[in-house]
Each structure stands twice: as C-alpha cells, then as structure tokens.
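Structure incoming, see below.
Excluded from the complex is one protein chain; the other protein chains are retained at their positions.
What follows is chain A.
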Amino acid sequence: MSRPSATRARRTLAVDVLARVEGEGGLEVKVRRGALESVRLNIYEPPRLFEAFLRGRDFREAPDFTARICGICPVAYQTCAAQAMERACGVTVPPAVRDLRRLLYCGEWIESHALHVVMLHAPDFLGYESGIHMAKDHPEAVTRGLGIKKVGNAIMTAVGGREIHPVNMRVGGFWRAPAAAAVKGLRDRVAWALEESLELLRWVATFTFPDVRRDWVFVALRDPERYPVEQGRIVTSAGHDLDPSEFERHFGEEHVHRSNALHGVMHGHGPYHVGPLARWALNQDRLTPAVLEAARAAGLAPVERNPFRSILVRAAEMAYACEEALRLIDAYQPFDPPAVEVTPRDATGWGVSEAPRGLLWHSYSMDGRGVIRKARIVPPTAQNQKSIESDVAAYVERHLSLENDALQWGCEQAVRNYDPCISCATHFMRLSIERV
C-alpha cells in the first residue's frame, strides 16, 4: 500500500505497510530537489512490554514466555532465556543438552531461512508481488523452498513438540529427550533438504543484484569449533573478541538526531550490523568444506558488503544447518535425566545466540526464590535498524532517476534484505507519532 506523491521540487514515497516482513512497519523516504532528504523506518508494531511483565514471574517461565515475542524464531528466545537462567544459577548443561538445542535451533534456521529466501525475498529479485504469485512461473523453486521449510519444521516438531512455540525446552535442559527413532527418522528428509538447499543456492546465484556497497562494522558470535548458532563469544570486524557478559559495556542504544530515536550502537564505532552477512564475514572458516565450496561457487566474496547479497548467505546457511542437523542426528542418543537440577539464587545471568536474523542477547536478574527482578532483551532487528535506514538512503541516492514505483520497490527490497522481524524488535524501535 503506497502513497507516492510528487511535485517538481519534492517527492515523498510512503510505504504504509511493509510487506513480506514479520511484524508491522512502514517506510518514509523524502527527496527534495533531486536530493535525498530523509529516510524513516516507522514501526507501528504495538509495544507488548515483555521486559516489564517478566518482572515478578518465576525464572522457569522465561523460555515459554519469551518464545511469544516471535513466532518465526521462538527457539532463539527459548535458548537465550534458558541459558541466561542456567548461567545465573551457576549451572552448566551437559553436551547432550547443548547438542539437542543446536539441532532444534538448526530446524529453526532451516524453516526461517527457507521462508525468507523463497517466499519473502526471491520475489523481489524476479519481480513478483509474493512467493504465491511467483509459484505460477517458478513452481519448482517454490515447491523446493516450501519442502525445505517443511523439513525444518519437522526437526522442530520431533525435538520440540511443535514448530511454532515448541514446548520441550526448559531451564536446565529439556522436559524429555525424544526417542532415538523420532530423531533418526528425520535423516532421509534432512539429507534431501541439504541437496535441495544447495540447488536453491545455485538458483539465487543467478539473480541480478543492485550495486550497493555498505561499510558496516560486523558483529557476530564465534564458536571455537563450529559456525555459531546457539552459543559463542562476541567478535567484530573491528577486532573485538568479547565475553558476552561484556555486551552492555560495548553495545547500547543512543538517541540520534531525533528525540525519540533509539538506535543500536557500538560505543566508539556507531551503528553496526548483525545477521547472515556478519556471520559469513566472521565465521566462514567454520563452515563445512562442502558448503564453503558451494558458497564460493555461488559467487560469495570473503567479505560481502552488498546487503542485497544476504540472500546468498541465507541459502548457504540453510545448507549448513542441514549438514549440521545430519551430524547431530547421527550422533544422537536419548539421555536421562533430560535436564539438570537448577536451584535459584540471587544473581544475574545472560544468554546469547545467533537467531536467523542475527545476534540475540538476553539478561535477567532473579532473587533467591527465583523471582525475576529485571529483564533485558536485545533482538537483532533492533540492532540493525540504523543499518536498514542507511542502506535505504544509499539505495535511493544511487537510484534517484528511477520512477516512483520502481524506486519504492527497491527501497522495500532494501528493508527486506534484513528479513526484519519487527515483532521482536518493537520495543527498541522508534515508534512514529505520526500515524498513517
């Protein structure tokens, strides 16, 4: 839904409802006398106040509650919340629990990336309004994408009970380790999804990408052995290597040029970028040889600074998540007890992981009875908001000669490069008082 208005001197592009993003947001771009005046991403997703109502709740409720922040990436929230509580209570979960969480999380990466790559993002490159419209001319690609997505959901159901808001994860581990047959039974389907993901990667590599180059500081997790998913230290392209407990010392939100603007900033460096491009730049040496080779063959450079090319990294990560899921499925043995005992204590803990859209950080303080006293949740899309706006600005500056309709579509696409999850990010995003 758009309201392009143009006079000779000034034109305004207003996208009232941004399509193919999770949550509700809009975009306003103002161009005056042939020059870009302003770009504003409006988030009118209503605040739901999670950090407030978590206060006074039992620490064991945080995984199920915070899952409800986002229906697309509930496992990211459950994992961070469970980790934070375990850390606060001085508990380390056994490797079997960690591996099963990673498998569940791989399922989420697969379903989320498949949805975005095929149904939400690819239509932009090929000029379709939606994946459903695209299906008429590209039935194979759409069927392939939905098939891969279904395999991701099958992993989440086998390990977590259901694909949206799984019920099996808890502070300390799981409620029950799934039967070996249920996990091993996924193998053939995941092997199929791996091959199809590589095919998808070859397909998106044929797209034409707008020529945009952005200079961001990349921020991602780094794991000693593997591509980062459910854990890691925080590293940056500026050379930081941080314990996640130091997050708040280095990252915050600042009021920038408008009184109600809150942007994720890295102290001393300004805006930063989290998500697939950051993970790729900082962790490609942790990919499996097959996926790394496929990614290079698809044309990915060692550092990708073109946000439109994030679709390539998502496709490669989808293949990686399939390969990783296969490894974890093969190694899986049911374990009992499914969780370690967690005794509450008066303490603060943090949890961090790589949600499909980028780094997610949680921190909770609880009292000696396990009652939550303070909660802080920093979702990836909030951290990327400044990058999103500046990407749109960069795109507009290079494409001012385009007609309004084409320029608007390009701007929307520049936002969708981030697979922005506005439902998650609401509480950090600026809410425009002008409502459209």
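The working rule: a residue touches a chain if its C-beta (ideal position, glycine included) is under 8 Å from a C-beta of that chain, and two chains touch if they have at least 3 such contacts; residues count from 1.
Going forward, contacts and distances are computed from a predicted model.
Entry comment: the absent subunit's protein name, as recorded by UniProt, is "Oxidoreductase", drawn from "Bifunctional protein PyrR", "Oxidoreductase", "Branched-chain amino acid ABC transporter permease" or "Chemotaxis protein CheC".
Considering the whole complex, the residue from A:E163, A:E304, A:E354 or A:D419 that touches the absent chain is A:E163.
When the missing chain is restored to the complex, the residue among A:A14, A:V39, A:C80 or A:L115 that touches it is A:L115. Which of A:A35, A:L49 or A:A331 touches the hidden chain is settled by the complete complex: it is A:L49. One chain of the complex is left out; on chain A, the residues touching it are 1, 17-24, 44-53, 55, 57-58, 61, 64-65, 68-72, 74, 111, 115, 119-120, 129-133, 135, 142-143, 146-147, 149-150, 153, 161-165, 167-168, 170, 175-176, 253, 255, 259-260, 262, 338, 409, 412, 421, 423, 427, 430-431, 433, 435.
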